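Note that this complex is displayed minus one protein chain, with the remaining chains in position.
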Amino acid sequence: MFYHDGGKLQYHVKVDKPNPVFAKALQQAIGGIQGEIRVCLQYMFQAWGARGPKKYRDMLLETGTEEMGHIEMLATAVALNLEGAPLEQEKAANDPIMLATMGGMNVQHAISTCMAAMPVDASGVPFNCSHVYASGNVAADMLANVMAESTGRMLAVQLYKMTDDKGMKDMLSFLIARDTMHQNQFLAAWEELGGSDNHPIPNNFDQSLEPGGYNYTFYTTGKDDSVPQPTGRWSSGTSFDGKGEFKQEKMVPVGGIPDLGMASPKAAVQKGQEGMIDKLKDKI
Amino acid sequence: MFYHDGGKLQYHVKVDKPNPVFAKALQQAIGGIQGEIRVCLQYMFQAWGARGPKKYRDMLLETGTEEMGHIEMLATAVALNLEGAPLEQEKAANDPIMLATMGGMNVQHAISTCMAAMPVDASGVPFNCSHVYASGNVAADMLANVMAESTGRMLAVQLYKMTDDKGMKDMLSFLIARDTMHQNQFLAAWEELGGSDNHPIPNNFDQSLEPGGYNYTFYTTGKDDSVPQPTGRWSSGTSFDGKGEFKQEKMVPVGGIPDLGMASPKAAVQKGQEGMIDKLKDKI
Amino acid sequence: MFYHDGGKLQYHVKVDKPNPVFAKALQQAIGGIQGEIRVCLQYMFQAWGARGPKKYRDMLLETGTEEMGHIEMLATAVALNLEGAPLEQEKAANDPIMLATMGGMNVQHAISTCMAAMPVDASGVPFNCSHVYASGNVAADMLANVMAESTGRMLAVQLYKMTDDKGMKDMLSFLIARDTMHQNQFLAAWEELGGSDNHPIPNNFDQSLEPGGYNYTFYTTGKDDSVPQPTGRWSSGTSFDGKGEFKQEKMVPVGGIPDLGMASPKAAVQKGQEGMIDKLKDKI
Amino acid sequence: MFYHDGGKLQYHVKVDKPNPVFAKALQQAIGGIQGEIRVCLQYMFQAWGARGPKKYRDMLLETGTEEMGHIEMLATAVALNLEGAPLEQEKAANDPIMLATMGGMNVQHAISTCMAAMPVDASGVPFNCSHVYASGNVAADMLANVMAESTGRMLAVQLYKMTDDKGMKDMLSFLIARDTMHQNQFLAAWEELGGSDNHPIPNNFDQSLEPGGYNYTFYTTGKDDSVPQPTGRWSSGTSFDGKGEFKQEKMVPVGGIPDLGMASPKAAVQKGQEGMIDKLKDKI
Amino acid sequence: MFYHDGGKLQYHVKVDKPNPVFAKALQQAIGGIQGEIRVCLQYMFQAWGARGPKKYRDMLLETGTEEMGHIEMLATAVALNLEGAPLEQEKAANDPIMLATMGGMNVQHAISTCMAAMPVDASGVPFNCSHVYASGNVAADMLANVMAESTGRMLAVQLYKMTDDKGMKDMLSFLIARDTMHQNQFLAAWEELGGSDNHPIPNNFDQSLEPGGYNYTFYTTGKDDSVPQPTGRWSSGTSFDGKGEFKQEKMVPVGGIPDLGMASPKAAVQKGQEGMIDKLKDKI
Partner (left out) sequence: MFYHDGGKLQYHVKVDKPNPVFAKALQQAIGGIQGEIRVCLQYMFQAWGARGPKKYRDMLLETGTEEMGHIEMLATAVALNLEGAPLEQEKAANDPIMLATMGGMNVQHAISTCMAAMPVDASGVPFNCSHVYASGNVAADMLANVMAESTGRMLAVQLYKMTDDKGMKDMLSFLIARDTMHQNQFLAAWEELGGSDNHPIPNNFDQSLEPGGYNYTFYTTGKDDSVPQPTGRWSSGTSFDGKGEFKQEKMVPVGGIPDLGMASPKAAVQKGQEGMIDKLKDKI
């Protein structure tokens, strides 16, 4: 069960110079794939479906709840940036700066929400909950979260650079700091769970069932010897998981050419697909 | 530029007992969020947008090309599992096993594709390219790839357990092995790029701009002291990135209650929202 | 800012006989268009964007927070219904009831989430946040909420009838009761805001700008007199909003046939679309 | 079965000064969630699935057919607004007004449709038919329609304010007037069906099965006594549906903490999730 | 403007033995990518955006209006097939045929629509209007329509084979016949517009701007000489459009390897991407 604080914000959200074009960009942090709706629901669904050690469920619940408050902050920031946005054509017609503003803002902020945030990204695409990665495997989930926080922090950093509004810079620096912590937090959990021993995920599958040779070889797929072979930490030496030795080889097909045969006469195909008709037979 | 091998498969794809219900499940490995279309396009877009050290671009291109061949294998497997699937109602009407098969298969395999694979997941939802995570940050991309390969391997493992078809088990064991390698490969790259030094991603932002205290504190959001505080590796000690000390605190709001004020009379709101009308004023 | 209660559930969630087919149906109450993610985010976004009387913002925040707890309950119910679900083909092959169960469950519960809930509907389609209706007009929002709670209660009622599990019936009766209250709550708010005086929404547009005759006439569009004209409360008498008199008429077009003319030669059209070419001119 | 009128428009559609930026905004009225495709298909699907009194089916068919003509009008308006839109870069390069126009228009109007309307919203997101709300419950459907017409009228009002084109203002005033009628029409139908007696929807479920106390109580979810309790018409007095007495209480969890236990060894989890492994046991 | 016929159906829609599993399959013909919503809206949007000879606009309007009536027929067929569908778990529990039926039907027909059709496909995925292909080029549109009618007829044929219900077979034979006509109709229009002279579409672009050699050569992309070269009508002889000579060659890259260089320090990348840092330099 959840509680609120009467709308009190986790951190300061001030806007000195409302900017509807920046409001559009901020939407990415709400409804983008790196945004706060995603991490909020992701940590929640991971928690609600967690089986095994209870502490990870609890930790996810803590941070999922924090993220709900980040959506609240950003939705407030969008609404404040939309104050006074241009809504009327006639005034804009001959003013290139106002015209550029009208063109650069998300027009739905004016015509669909009376100047408020939407659960969409910076292009106006609604958030799709398929991005809530909750696999049921605690190590995989920790990595999914590190990844979400990494791209989330990248986004906040770019938004920080994009604005010269003091209040917005302050709010974004807070979100950047939280993303710093959350990256560390989920990496620390991954480490606690075993670090490199977590891999290959899932680690409860009997690796002796993996066909020998395929599981620690970096295959290259260059068309022939004219293509250079990139080497790196992945090419040789002990594998990251410590369970094999890296090697590098050129991939060759061993599976042959599949033959699906002719089509069933029950399927809605052309006559020639079911069995050669005479007319076609001559041509093919 | 790319080349093919006349349809030769990377690895064996045999189906001993076609099973249209298993064909539906296999679709997840083609068009699911953990599937092969996703990783193929993800590594390709990461490569095509890569700036900086060329070796990561090259490595991504190798594996992205390999993954295209995995889609090919799985599409072949789906088509082979659909051989002889029940298409006609009358025969199924009184046979519960055939009826269950018709109910359990993806009916679009019968009515939309003449018994072939589609770029959809196991529920029939088409793959949506928003799942192609390509951030432009090489470390973030490596983690996104580890995550994709982790859930991809989980999926292949579950499909392996779900079937008793010898050919399908063989094919899936190959895919599991490749996922083992790819997890190791991207983790090795992450390590080579700096490991914990990669964090916080992006590591080219000046951390002194992060407000002090917020960036290495695990905040708990329990409603009051009745809620236990989960502790772990993330609660104390040096942070994973080595740039701070973890601590744990209860979060309190510092941002106050936002006030968006009354609505603009230019917006399509109710009269009471623009400024209290008398009738409403008495009630509120 | 938000808080949690250590995972304590608002109401009892017990499952006596786990049923993976019912778990699939329950998903509609989580990620369906009538589901709890929708109402949770809808009330939150309405609150965060609310301008005008503060009490509606506050009320929305109360109930939005409650709904987050309903997602939690339902996600728990799904996970509990998946206990012991069949994952292995060989056992099912000859048992029609187990086969029907495998066919009728959402296979992603087995292969994608390790037996946990997803933010998807009963067909496996992920929730899309375009269904978060938050218009910025307080009266329109109240109606959107009544509508959401009406279809939400319909859904809970059908799920109640579909199961014979005592624990599930208990949980669903709680959710039905809450939907009863929420319908009443948003209708009461609509009434307090003015009831019929709220209409036409938005009520801050000068109705004298509406062309006379069109705004209180029920137009019929039957092809000719052979089609009967349905009459009802909407056909005559004072309009619901008290601002006009209903009447009923047959609609006739007054706008003429539009002529878009020939295509611009700058557009990628056929030659004949830009201006008749001779060859075409003869035929048309 | 349906008929057309040779393309004659229901009402005048004239454009004095073509404006491709306005064409983009108009798209919201075609393919937005408040747009005409939605209401057209919504009333049609409600009619086609209607069971019970035939008059509501008939009434829905009348208005659904009218709405098809509104899509036609708006598609025409978009095409006319695109006449002469800038397609060529070189001319725009140094003219900020033309550049702003190119930036502010939907570029797909230029590159995908040869200057014609699309079934997308103002952000270019295609209409998704999940927004066709047709529940099978006649009262719920009437409310869904009032809601659609309310946000539809809000949209038309904002578009009216956004343009200074005389022809467009005329067309939009017609659409506003029709939305006035349609709000009244569906509210009148709701009233005729019983008004407050319609609730709680569905009204054919035995309310004695609802657990006492939960169905007419407004629960607040503030974290503690520091959060003020909003009161209103929903807090006390007879409920809107006349079937209970409103009261207000602070919500407390009664469901306890759920325990999903350890994961099945059949699932693709980590070893520690199946049963504590020694290494992990020490740490957790 | 449009009209209806009081709900009279274009053709007979009778269901002798309601079958909810068939209702699910029929949904593909309503909301699938080959379905009737698609063709209805496609022909309408093509008509409304048509520039050039008016007869094609008129013809499209005729058939678009006919298709609206086909949605009506199919929605009726779905509703009739859902009569008496099993809604209650307890009855199904021990009856494998009823259980298979519950598993095989679209459960949303029971829990979301009170036994009526939805604008979704056979997997329950809502129709997405991006499939409304309306390019503004009359020849391209004719081909898009032939394609839609071809897959539409394939679908109707498979549904015809899938059912043994006499009424459904009759209805489907009508739809098959109409698809026969519509394929012929749009091909006849394509022929009238010029047939092979329509190509390459658009035919108003100056082909002398196409780099020589690339526009009539079938390039093969086999990895080397081990891959056979498929030949056909496209390999030699006069091209279909009569404007070139087909030839066949092996494709070779002429564009070189692109170099995006190092990343901008303004972007949220890793330090090594902006310019080699010492630590990284040693390893790469």
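Note that the chains take the letters A, B, C, D and E in the order they are written out, and that residue 1 is the start of every chain.
Just so we're on the same page, a residue touches a chain if its C-beta (ideal position, glycine included) is under 8 Å from a C-beta of that chain, and two chains touch if they have at least 3 such contacts.
Every value quoted in this text rests on a predicted model; they were computed, and no experiment measured them.
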{"item": "Missing chain: touched chains present in the view", "value": "A, B, C, D, E"}
{"item": "Residue among E:Tyr3, E:Phe22 or E:Trp48 touching the omitted chain", "value": "E:Tyr3"}
{"item": "Chain not shown: contacting residue from D:Gly104, D:Pro258 or D:Gly272", "value": "D:Gly104"}
{"item": "Chain not shown: contacting residue from C:Leu80, C:Val157, C:Leu187 or C:Ala263", "value": "C:Val157"}
{"item": "From B:Pro18, B:Pro126 or B:Gly167, residue that would touch the chain that is not displayed", "value": "B:Pro126"}
{"item": "Chain not shown, touching residues in subunit C", "value": "153-155, 157-158, 161, 223-224, 232-233, 266-268, 283-284"}
{"item": "Missing-partner contacts on subunit D, residue numbers", "value": "1-6, 49-53, 55, 87-90, 93-94, 96, 99-100, 102-104, 106-108, 110-112, 114, 120, 123-126, 135-139, 192-194, 197-198, 201-205"}
{"item": "Residues belonging to subunit A that touch the chain removed from view", "value": "19, 21-22, 24-25, 28, 32, 34, 96-97, 99-101, 103-105, 121-125, 151, 154-155, 158-159, 161-164, 221-223, 226-228, 251, 253, 255, 260-263, 265, 267-274, 276, 279-280, 283-284"}
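FYI, only the chains that are shown with their structure count from here on.
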{"item": "Any chain in contact with subunit A as well as subunit B", "value": "C, D, E"}
{"item": "Graph distance between subunit C and subunit E, where chains that touch are linked", "value": "1"}
{"item": "When subunit A is superposed on subunit D by its C-alpha atoms, the rotation angle in degrees, nearest 5", "value": "120"}
{"item": "Same vs different contact residues, subunit C with subunit D, by half of numbers used", "value": "same"}
{"item": "Per-residue overlap in subunit A, given as positions that touch at least 2 other chains", "value": "1-10, 49, 51, 55, 58, 62, 65-66, 69, 76, 79, 87-88, 112, 114-115, 120, 125-126, 128, 130, 135-137, 139, 153-154, 157, 192, 201-202, 205, 223, 232-233, 266-268"}
{"item": "Contact graph of the chains (line, ring, star, complete, other)", "value": "complete"}
